[in-house]
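Shown here: the complex without one of its protein chains, the others still in place.
== subunit A ==
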Amino acid sequence: MLAHEIVKNIQSGQVSPQEVVSASLQRIAQLEPRLHALIRLNPQAEQEAALVEQRLARGEHLPLAGVPVVLKDNICTQDLATTCGSRMLADFVPPYSATVVEKLRQAGAVVVAKANMDEFAMGSSTEYSAFGPTRNPWDTERVPGGTSGGSAAAVAAGMVPLALGTDTGGSVRQPAALCGVYGFKPTYGRISRYGVVATASSLDQVGTMARTVQDLALLSDVVSGYDPMDSTSLEIQAQFAAALQASSRGLTIGLVKEALAVGNSPGVLEALERFRSVMEAQGVRFVEVSLPSLEYALAAYYIVNTAEISSNLARYDGTLYGLRVPGEDSTTTMMQSREHGFGPEVQRRILMGTFVLSSGYYEAYYGKALRARARIKADFDRAFSQADLLLTPTSPFPAFRLGEKTTDPLSMYLADIDTVAVNLAGLPAMSIPAGFEGHLPVGVQLIGKALHDEQIFVAANAFEQATERAFARAAI
């Protein structure tokens, strides 16, 4: 069942929150052995469902009444372990919940599980989880994408209708594309980061995942909004559901020349072409735009990303919490704990980030990356003077095979080529299921102007309506 159907049926009394949650848990029990989408179930899920029922009986307005959701395991949940897919935090139980978790609970959603992810949200395939890889529901020999691969797989497999992920360089959009679901990353600042374990703070945003635009809007409305605990949060009223009433007629979409030029697989090109023709029939005009600095995006991204990672992950030293491998003194303990607690990709990025911030190298790397970032932003500004939205692939290729890229970090980084620039510029973007390559789903990415996130929903909704949800059906 879709989220808005669940809410309707619960509110009309046709089904109870407990029934919905236990159905979700059954589906999980059935599919989880094949997919490994999750790290931990919430043992309190059924009791929480009962509480939702009581709140409904008291007449509370609960926009997500009884809807089961999964959270990427870097979103802190009080009394429920939050591992970040790392041995370092394998036993870490936060004493507090993230703001988005509070908002979900307030809205009546029931967290049924924490989803698998690449360790500390570094990777593009969920293979870098310390707890083993997640498999793509469309083809279990293939990856679900990453780093929010567990969340995407859980939604695609129908374990839950809604999930939260986090998107630092495409980690919501790319797995959404590879799993055939919608994945939305808002403008930087529209969803609170408080309680979301930081990977790269200036790039991280919580993102939403669902199987329809309507469900995506429902979830996005609930989790967005100003949070005094996050100094980078913005005071903007979320109007995602309302945007679904608007028409796409008259919109201009820019086709990003540079993103179409690089080696995209045939299914991806086909999906882009389909999106264009469907939308043209909806009264949308297409123009070609250029983002000349896009070629620097990946390099700039991996400098900013690793620099912030090296600082954000410094706190894991085995002193106050997390894995502790005792040594003869505090320095040895710190080094041993980090050596055993972090996997190879995390260690690699910490080393790179430490290097690029070092005195003597700062200007050559970090300083230059910040300048590239500014140019990329300026490029987007120019493009948005010609178009309301920009269209690119979400990923140059559909789901790849497990193990195909783990031995070559650079080829893994290239999986992010279409998504990282959006994070550097802090823009909103959505991956929209728009086709198949063989049996594998393909997504296209719509990028919006900063703070005009809702406009993406207008276009996505029009495409979904016109194609009668042909590309977002359940995988299993």
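Here, a residue touches a chain if its C-beta (ideal position, glycine included) is under 8 Å from a C-beta of that chain, and two chains touch if they have at least 3 such contacts; residues count from 1.
Throughout what follows, contacts and distances are computed from a predicted model.
Per the UniProt record, the chain missing from the shown structure is "Aspartyl/glutamyl-tRNA(Asn/Gln) amidotransferase subunit B", taken from the list "Aspartyl/glutamyl-tRNA(Asn/Gln) amidotransferase subunit B", "Anti-sigma factor antagonist", "Polysulfide reductase NrfD" or "Glycine cleavage system H protein". Residue-wise, the contact with the chain that is not shown comes from A:317, picked out of A:317, A:345 or A:416.
Residue in contact with the omitted chain (choice from A:132, A:228 or A:283): A:228. Annotation: of A:76, A:251, A:399 or A:421, A:76 touches the absent chain (contact as defined above). Interface note: of A:191, A:222 or A:307, the residue touching the hidden chain in the full complex is A:307.
Of the candidate positions A:140, A:201, A:239 or A:467, contact with the hidden chain is made by A:201.
The chain omitted from view is touched by exactly one of A:277, A:331 or A:386, namely A:331. In the full complex, subunit A touches the omitted chain through residues 74-76, 82, 84, 89, 92, 94-96, 98, 193-198, 200-202, 228-232, 307-308, 310-311, 314-315, 317, 319-321, 330-331, 334, 354, 357-359, 362, 366.
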